[in-house]
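Okay, structure first, notes after.
Heads up, one of the protein chains got dropped from this complex, but the rest are sitting where they should.
Chain naming follows the written order as A and B, and within any one chain the residues start at number 1.
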Amino acid sequence: MQELIAHQETINRQLARYGVKFGIYKNGEFKERLFPFDPLPRVIPAAEFAVLDKGLCQRVMALNMFLKDLYGDKKIISDGVVPEDFAFAGSGYLPVCEGFTPPKGIYSHISGIDLVEGRDGSWFVLEDNLRIPSGASYPLIARRLCRRCSPESFRQHNIVDNRNYGALLREVMNNVNTGGINVIFTPGRYNAAYFEHSYLAELSGAVLAESGDLFVEDNKVYYRSEKGAERVGAIYRRISDEYLDPTTFLPESLIGIPGVMGAYRTGNVAIINAPGNGAADDKGIYYFVPKMVRYYLGEEPVLHNAPTYLPFYKEDLDYTLANLNKLVVKDVAEAGGYGVVFGRELTQEKLAELAGMIKREPRRFIAQEVIDFKDLPVMENGVQAERKADLRAFVLTGAETKVWPSGLTRFSREPDSFVVNSSQGGGFKDTWVLSD
Amino acid sequence: MGTIGLSRTNRLFWLGRYLERVYTTLKATRIMFDAETDGAEADYKDYCRRMGIACHYENTAAFIRSYYFNAENADSVAASLAHAYDNAIVLRETLSSDTLAYVQMAVTAMELAAKSSGPAVELQWVLDDIMAFRGSCEENIEEEINRNIIKSGASLERVDIFLRLGYLQEQCLKEVRHLASRLKKAQLAVNENNMQFLLNSLAGSPENLPPAPVLTAAVEGLLVNI
Partner (left out) sequence: MKRLRFAFITTVQYSQPVHGHQLALRCVPLNDAGQHLETYTVKIMPGRLPAPQNDGFGNTVFWCSIGSEHNVLRYGSRGIARVEEPGQPAPPPNPCLRFAGFRTKPGKILTQVSSAMARGKTLAALDALCHAVHSLLRYQPGATGIYTTAEEALAGGRGVCQDYAHVFIALARLAGWHARYCMGLTVGEGATHAWAEIYYEGAWHGFDPTRDCRTDASYLRFATGRDAADCPVEQGTFYGLADQTQTVFMRVKEI
């Protein structure tokens, strides 16, 4: 590891050279920031990864089965495992996905599962991201540059190569492609993750397209090219459902593909990930994922959720209200580290206010025990320091479900902060999976 | 990857044009300032007049500060480089990350030059990065047509600046011939009247050569769709 620290400066220069950036809006102005990189990797031993691998595949398979069931027969609802209130009331559920199965029955092709490691070494799932999880490109390019700057580190350790992500992505797209080219659809260069969109297009060989580049005619999607219109068979879209199709969702969206839902429902194009996945990844439905694993697969979940309470249930509400000062409360409608409140940081007055909100709208909140997660070492101005970190694992579902042997490790840059999101100033590390 | 979008052709073309503008104007002004070292007056006013840009600079120092480094000044080298970057950043999967990195490096070098008291060295890096960009295009852009669109942009810009700055007639002619062959390879629709006019004018005798504004107007009207 010492070599990597020694090469930190070189690595950062390389990252700057390759423009590894994410965009943020500050005072209404678009700015590109370098994503702070820490040279010390998170290292996951082979045996530990084998457990993660099993648990992640299991979880994602169950989530895919849930989505198919939810938009189809609704057995899990009629069997009373998941209450209607958590499946149909949220904005993630889209009626337009009812009574239709996407190509090959796959809903979540690229799943980003956020985990943390407790001090005792056990892993907990914090969040499932089944809509448009981003972040794979950062460890991907960091690995490439670190290998270049510090080859000795990679000679000395048996690290599983993670540079196959582009090929995995292509496989995922080809698997559901209905005939035509693969396209990565970006809202444009002023999107926070534009670097990622363009980099993944380069690696997977897909065409990077923006709104004006695609059009729909007679329920088929086409790409406007020099040679004329080319059929599109799969769209890896990097815009959210509500902007995807102004004929179906927000009519004022200018960044979508008008009419794409017609083509999708006709079976003429695959959309990756499927619209409507929000019904399976909000903070409320999260509580039920271990139950889904048991229900659909008849297996015990390998990975645990953080201990979670749903104020929707009377006993959980009572527990939450009685222990509010030591719990973390999350608003199910918010994402990206927003709407997260730690009870211990609140005044008596604010606690009472929060309790009132939970009583009024129990469905809107979940409460969780604060996990004492293992800190990871980071280099802070040349000195080693400890910081909170999580891991976003990427699970890709093509012909089969596979875990990418790497992931995005994000850390908070403030000593006592638990918030690791890049939009809130977090940094990232490479994630090494060892082969033995 | 054989698929290229309509908007992409435009971007490739303008990427070539803007980078060439940076390259050629840096070189042209360098010659001007080199002459100054030997006591000659750096006639930036004449330069502005020939280039057809407004001359609101108080003195040579102000010219250097603003014309090189002030990206807010639409005529500046920094602004051209920013435009080149804007076009390049949306072309990653066509150019390759490696090629794009050279544009990023030129931008970084330009930023360093702006902070430097004697920016000649950093400006040399900008030129180096653009040279490396050209090489990387050859190496990493798969489709020949895409390379030729970038080159067409570059070549057209060079013709334009050569004519404006009054380079030797035969040099201009050579560059126009170059441009004609690149446009063909890039399969870009060309206004043949303008092309013939340029070729004939430059191949003709010097006393019949039309004035620069007439020639550059023909250059700007060369392409039908861009």
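We take it that a contact is a pair of C-beta atoms (placed from the backbone, for glycine too) under 8 Å apart; a residue touches a chain by one contact, two chains touch by 3 or more.
As the structure is a computational prediction, the values presented were derived from the model and not from experiment.
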item	value
Neighbouring shown chains of the undisplayed chain, as defined at the top	A
Residue in contact with the excluded chain [from A:Met1, A:Val51, A:Val96 or A:Ile132]	A:Val96
Option from A:Pro139, A:Gly259, A:Pro311 or A:Gly426 whose C-beta touches the chain left out	A:Gly259
Chain not shown: contacting residue from A:Gly19, A:Gly233, A:Pro246 or A:Gly343	A:Pro246
For chain A, the residues touching the chain missing from this view	74, 77, 84-85, 87-89, 93-100, 215-219, 246-248, 251, 258-259, 261-263, 265-266
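By our rule, only the chains that are shown with their structure count from here on.
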item	value
Distance between chain centroids, defined by C-alpha means - chain A, chain B (Å)	43
Complex contact set, residues of chain A against chain B	16-19, 141, 181, 189, 194, 198-199, 201-202, 205-210, 212-213, 223-227, 230
Of all residues in chain B, those that touch chain A in their complex	1-7, 9, 86, 89-90, 92-93, 96-97, 100-101, 104-105, 108
